[in-house]
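Structure in structure tokens, see below.
Omission of a single protein chain aside, the complex is shown with its protein chains in their original locations.
After this line comes chain A, so read on.
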Amino acid sequence: MAEPKTKYDRQLRIWGDQGQAALEKASICLLNCGPTGSETLKNLVLGGVGSITVIDGSRVEIEDLGNNFMLDESSVGQSKAKCVCAFLQELNDAVKAKFVEESPEALIETNPSFFSQFTLVVATQAQYVLSMIENMQKGARSYDKGKILTLRVVSFLLDLHQGSFESMGRFELVEASLLRLDRICRQANIMLICARSYGLTGLVRISLKEHTVVESKPDHFLDDLRLNNPWPELKRFAESIDLNTTDPVVHKHIPYVVVLVKIADDWAQAHSGRFPSSREEKRAFKELIKSKMIALDEDNYKEAVEASFKISAPQGISSSLHQIINDHSVEVDSTSSDFWVMVGALKEFIANEGNGEAPLEGSIPDMTSSTECYVNLQKIYQAKAEADFLAVEQRVRSILKRIGREPNSISKASIKNFCRNARKITVCRYRPIEEEFNSPSLPEMQKYLNDEDCRWLPIAIGFYILLRAVDRFAANYNRFPGIFDGELDEDIPRLKATAQAILNDLGCNGSTLMEDLTNDMCRYGGAELHAVAAFVGGVASQEAIKLITKQFVPMTGTFIFNGIDQKSQLLIL
């Protein structure tokens, strides 16, 4: 067996060859390789992405060794991007690892088209801003000692001298470049993930216009069995089987799907076409199933009782699918993606051949049955799925023709896959980061913050406010709160006032932020703990994999890591 297949065996069982091929084609760009960014890339390199490009203009300092595994003693003084890149390359020689020794801010400012070569950009916080300020403050005595430090201080003082620091505010620049990067990536259709660790908290946020998923692979999803709405072939098959057979071996090998279709039909005939809906009716229905048993060991009937709730599965499509087929993107033209062309065909199918239903999935779960009966039943479901697929395919081809595209430009396999997953397709959309910053829609936050009775503020929401507060604090004071032991006491009320101002801006006037949490935020002093970075980096890499493979559903909203009681939250903002 080929080595890569074995190497990736445990993940191929999750995202398959297609998912792996997508990863191997992907090129990832990392901005700033502190522990959060380095850990993110580590997980992606292990998984076998095509290439990584690490962008960081800073040099390794002693402090970096306390939280970044990619760096060691020999790295001190060298380019951080180069060192991190070298370690990552060691992890997987199938990955092309590159680095650019430049500050991400400068690159965003001077060379925006640079980013269009990537599949996905991971933006993490710049640590060096923190270090620079710190170093500057103790600069006087460090100036003529440590060589590296000297260089750093000199370059920093130069910046200062040129007035860039004081006039613009170094931190505002950082925030401004993130917003600029978001605009660049959206324009070029590059996926962006922001990840940040700060003390015992952190944040992960995806930004792109739209992400569509065919293979959402949900954990629990009701089988598509159509027990209360059998199509003619299934009905005929059920009719061909006699539930009253006296042969005990045959009786206990009738698959529960057949048992349920038949008993549900009997029930509906006795109840003017309705299926069991109330609790009593559902109980009576189960009793009816049990009454047909002729021996105690009939597993098929036990399965029928357990699966009897499937009789009450709502007919027609789910509300989320309804929303998708009525989305404005369904009015397709030559610029539409394959996904939306297929959604257009799906919508037509549901309104016509489907009689209000999506194409049949075509697979059935395992159930007690004779082999022959099970295989025949499986064929009936497969045949219906195939017929539905052909109808959808025809509609896809004619839509493609109508919008001036080559009718065969979407492959049979893609359409088949789409049909098999039609009930589970998902569309994720993300607001520009700037919009979230300026006018967050805060239903969850408001709910907690404006509740007079709720004196206890959920920690995750508090952290979100405070993460924004430390940035605003930094814009005002040119450093994060709590960096210096001596100023800790002054910083706490300052941060509290800043957080309160943010709450006021958000229209959450009546709320008081949890005092203890603000104190804690000052205590962190901008620290990046390795364990927090590993968690946040883990989440960021997981989301990157979901976006690149187009499998599973990426998170929508802003993920706030809560390292205090581990009650992390996804805020819809």
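Everything below uses one rule, namely that a residue touches a chain if its C-beta (ideal position, glycine included) is under 8 Å from a C-beta of that chain, and two chains touch if they have at least 3 such contacts; residues count from 1.
Here, contacts and distances are computed from a predicted model.
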Undisplayed chain, where the name is taken from the UniProt record, one of "DgyrCDS8414", "Homeobox-leucine zipper protein ATHB-14", "NEDD8-activating enzyme E1 catalytic subunit" or "Pseudouridine synthase II N-terminal domain-containing protein": "NEDD8-activating enzyme E1 catalytic subunit"
Touch criterion as defined above, residue of A:123, A:181, A:200 or A:410 at the omitted chain: A:200
Of A:246, A:269, A:334 or A:371, the one touching the omitted chain in the full complex: A:371
Residues of chain A (touch criterion as defined above) contacting the omitted chain: 1, 3, 6-14, 39, 42-43, 46-48, 61-63, 65-69, 72-73, 90-92, 141-142, 145-146, 149, 199-200, 216-219, 253, 366-371, 374-375, 482, 485, 488, 515-517, 519-520, 523-525, 527-532, 534-535, 537-539, 541-543, 545, 552-556, 559, 563-570
